[in-house]
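Left out: one protein chain. Kept in place: all the others.
Chain IDs A, B and C follow the sequence of writing; residue 1 opens each chain.
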Amino acid sequence: MIEIRTDLAIENREMYQEQNEGEIPGIKVENKEGKDYTITRVRILDELGEKNLGKPRGIYITIESPKLKNSDQELKDEMSKVLAKEIKALGMNDENTKTLIVGLGNWNVTPDALGPKVIDRVLVTRQFFIAYKKDSDETVANVSALSPGVMGLTGIETGEIIKGIVEKTKPDLVIAIDALASRRMERVNTTIQLSDTGINPGAGIGNKRLGLNEEFLGVPVLSIGVPTVVDAATMVNDTMDLIIGSMKEQADVGTEFYGMLEGISNEDKYTLIKEVLEPYMSNLVVTPKEIDLIIDDLSIIIANGLNIALHHGIHLDDVNRYIR
Amino acid sequence: MIEIRTDLAIENREMYQEQNEGEIPGIKVENKEGKDYTITRVRILDELGEKNLGKPRGIYITIESPKLKNSDQELKDEMSKVLAKEIKALGMNDENTKTLIVGLGNWNVTPDALGPKVIDRVLVTRQFFIAYKKDSDETVANVSALSPGVMGLTGIETGEIIKGIVEKTKPDLVIAIDALASRRMERVNTTIQLSDTGINPGAGIGNKRLGLNEEFLGVPVLSIGVPTVVDAATMVNDTMDLIIGSMKEQADVGTEFYGMLEGISNEDKYTLIKEVLEPYMSNLVVTPKEIDLIIDDLSIIIANGLNIALHHGIHLDDVNRYIR
Amino acid sequence: MIEIRTDLAIENREMYQEQNEGEIPGIKVENKEGKDYTITRVRILDELGEKNLGKPRGIYITIESPKLKNSDQELKDEMSKVLAKEIKALGMNDENTKTLIVGLGNWNVTPDALGPKVIDRVLVTRQFFIAYKKDSDETVANVSALSPGVMGLTGIETGEIIKGIVEKTKPDLVIAIDALASRRMERVNTTIQLSDTGINPGAGIGNKRLGLNEEFLGVPVLSIGVPTVVDAATMVNDTMDLIIGSMKEQADVGTEFYGMLEGISNEDKYTLIKEVLEPYMSNLVVTPKEIDLIIDDLSIIIANGLNIALHHGIHLDDVNRYIR
Partner (left out) sequence: MIEIRTDLAIENREMYQEQNEGEIPGIKVENKEGKDYTITRVRILDELGEKNLGKPRGIYITIESPKLKNSDQELKDEMSKVLAKEIKALGMNDENTKTLIVGLGNWNVTPDALGPKVIDRVLVTRQFFIAYKKDSDETVANVSALSPGVMGLTGIETGEIIKGIVEKTKPDLVIAIDALASRRMERVNTTIQLSDTGINPGAGIGNKRLGLNEEFLGVPVLSIGVPTVVDAATMVNDTMDLIIGSMKEQADVGTEFYGMLEGISNEDKYTLIKEVLEPYMSNLVVTPKEIDLIIDDLSIIIANGLNIALHHGIHLDDVNRYIR
């Protein structure tokens, strides 16, 4: 399988389908169309599905809303509601669930700062449950939240920090928020992926080598992510494909050229691009120029979605009240 | 004992001496005068000393440099060196020590952000020891660092977070950096206190109820703090004393007035001030107006001091190279 | 007149009344009580009023809402509406007015950063009027906005920067936002003052030596300010008065003491405090510990108020949409 960086299950599926006919054995896919968004639910059912998609079994839900880049406040509110609904539909939490929200990523690197910015904005309540020695509350659930930083900042693997805290505070559920990589520019900052499998080794754009999943932490892990970058080599690769496709249609050229293009496998082409770019391009990413403002907006959408989904007394009408 | 907020052992001693003659039983005090600074070492020797000073036994070192507010770069460098020397003299670390530095306090509240700002600036190396599977290095020691936030932000007690991480990463030494409260305006931002006793319940300006000490964490804890605020009631109280003292000298007034002043005990006076200020003044602090810049400067002094003290290959000449 | 730092006309009036009987000649005062706020309109009518109050003739409107510190979202929205209503009632702008909003103060010093933070949040539209060559619009008025910094940061007097921009862009109205000093802790962060006289030499907490007024700029200037600090000497002074008042009532002491207290004039007492505090206290201010968050909240209240007052198509229901 080609080493194109993506964290989205729907893109693993697309890459499979580029090379194979029909649906992938071992997975089940459902689509739902809303007015301004599409929801795709990819279920990996068994070992075969795991192998074919390169991800552990579980559900991967993608909410795509291309219009999100138009910065429309109503659509943002709508996205928070849709996100909240999908979280609740997973059935991982109710009003008695103790949740620890973890904001992964590096707050010094704008496209990687989504997780920490969500943490700044979620409603944290665990301290009141402790202070008043309560087990439940009429309006809010027990929520704690933390941004552990990245290994380059702390010298400590994120997983170790989270596991230590989970052992001390014993939450029922961990929710991990992270910035993702996509292979398609049009998904960047317009797509939210949820999964009940947590975050697994090999995935992600950073150095998150330990998995943040139930196996490692001992409690279920819901992961929520947004692709915020496309790596530069991926973008060049995909654009070249589009260009060549376009040239094929337009140009009246003979068989030799097509033969040559078909002769170069996708892997070779991507490797070639990587090699060409290597000298000056380690760690290059493609982002919209206004990425700082976009990450702010996305963090509000997700924090609002979490506040609605976790706290039974908070509804969208008043959700902006709890946001900083 | 009066409930005046201070975290400085030398101020506990001053308060004792205001009401008693002679040195405090159970403690030993040494002074050292430098050109631009004074070092006071208060050693609490036994249970009697603990009771008299209201602090656990151990050593409390105070470096005072009133000129520090003049923003002189040479003096700042000097302070980093003095701090490094005092840290090393405590004998808590050598080049094989694995150290976890913890930055306590709330990054959203300027005078409480000293700890987190130091963490942003210390040289973190543990990730390289792991990546290269090394136990020691020619120039740097094994250092990790983290700002756990405060309970109001995370819903989790700072002590729980740190203890979880200590159990996972097994450092030999924890160094805790914190903003302190002083009762004397002249000590604010000009004084550094080190102690081998860690941070203990009751001390501090925040809600740090669990102790960060060897008893709780299982490893020695070095605490480093700077008083960054005086609480408003304390300042009014002390200023009134100065005023009244000044009035006594100047005014030619009779016995009745002195009698009255002496009749009001210190406790009563402070309580009275607290009551008068209460309605509009919960949580008021007194700071210099440029506190944002001062906290930045102090965090550089401490981070430089730590970088020199912990890493055997870093000296003051090149220490600014490792600072962000 | 005593040199106690205040920028509030109602406090100048209070100080006058502490030493004189009856209303101040040359001024007219109106009060209005709302549910959660009080509005006081002080009108300086003539030269006598100017002399008595130490401020140029014009109107000074104070909106006080002590509950504002409780961080209640509905009250904040209410304050934005009240502010918008008072701005409109001044009759300085309509939908064709070209307004330049100026955020005074130093963004590096939290309690002085109110103006710059408001500028970050107001809806700026002048660029669209230029791009589409329009003179008017159905929903928004022509608004530009700028934070000029302070002389310590730029080396340039604020007034020079603003005057240069006014000459180039020719607005009809300048609105200047500034952090103020109060003499009463209970007014800090709970009070908004508006005035049609702009900002005048001698007022303010910074080095704003040039006036920002119609005389200097050539266009009317509306000033909006919030007291965000009390200087430390003022606070000690006022607290001592409260304490001594309280002691008088409680203590059964004779005439000599009262005589002495009455013998010390207010001026002398304040001077004495200043002298005592001077050595270690230049530029000390008293603020709530959470001043960073409070300034954020206040900047949203004022920016929302301005957005409603200036743009005829924006109402409170949708005002939060235009806020960053």
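By our rule, a residue touches a chain if its C-beta (ideal position, glycine included) is under 8 Å from a C-beta of that chain, and two chains touch if they have at least 3 such contacts.
All values derive from a computational prediction rather than experimental measurement.
The residue from A:G49, A:P111, A:G149 or A:G305 that touches the chain not shown here is A:P111.
The residue from C:N20, C:S71 or C:Q127 that touches the chain not shown here is C:Q127.
Between the chain not shown and the residues C:I10, C:A113, C:V143 or C:L222, the one that touches is C:V143. Annotation: of A:K35, A:K133 or A:K289, A:K289 touches the absent chain (contact as defined above). Residues of chain C in touch with the missing chain: 124-127, 130, 143-146, 148-149, 151-156, 160-161, 163-169.
Residues of chain A in touch with the missing chain: 66, 108-112, 184-186, 229, 232, 235-236, 239-240, 242-243, 246-247, 251, 253-254, 256-257, 260, 264, 272-273, 276-277, 279-293.
Keep in mind that, in the parts below, only the chains that are shown with their structure count from here on.
Each chain gets one centre point, the mean of its Cα atoms, and the points for chain B and chain C are 36 Å apart. Within chain A, no positions touching two or more other chains are listed.
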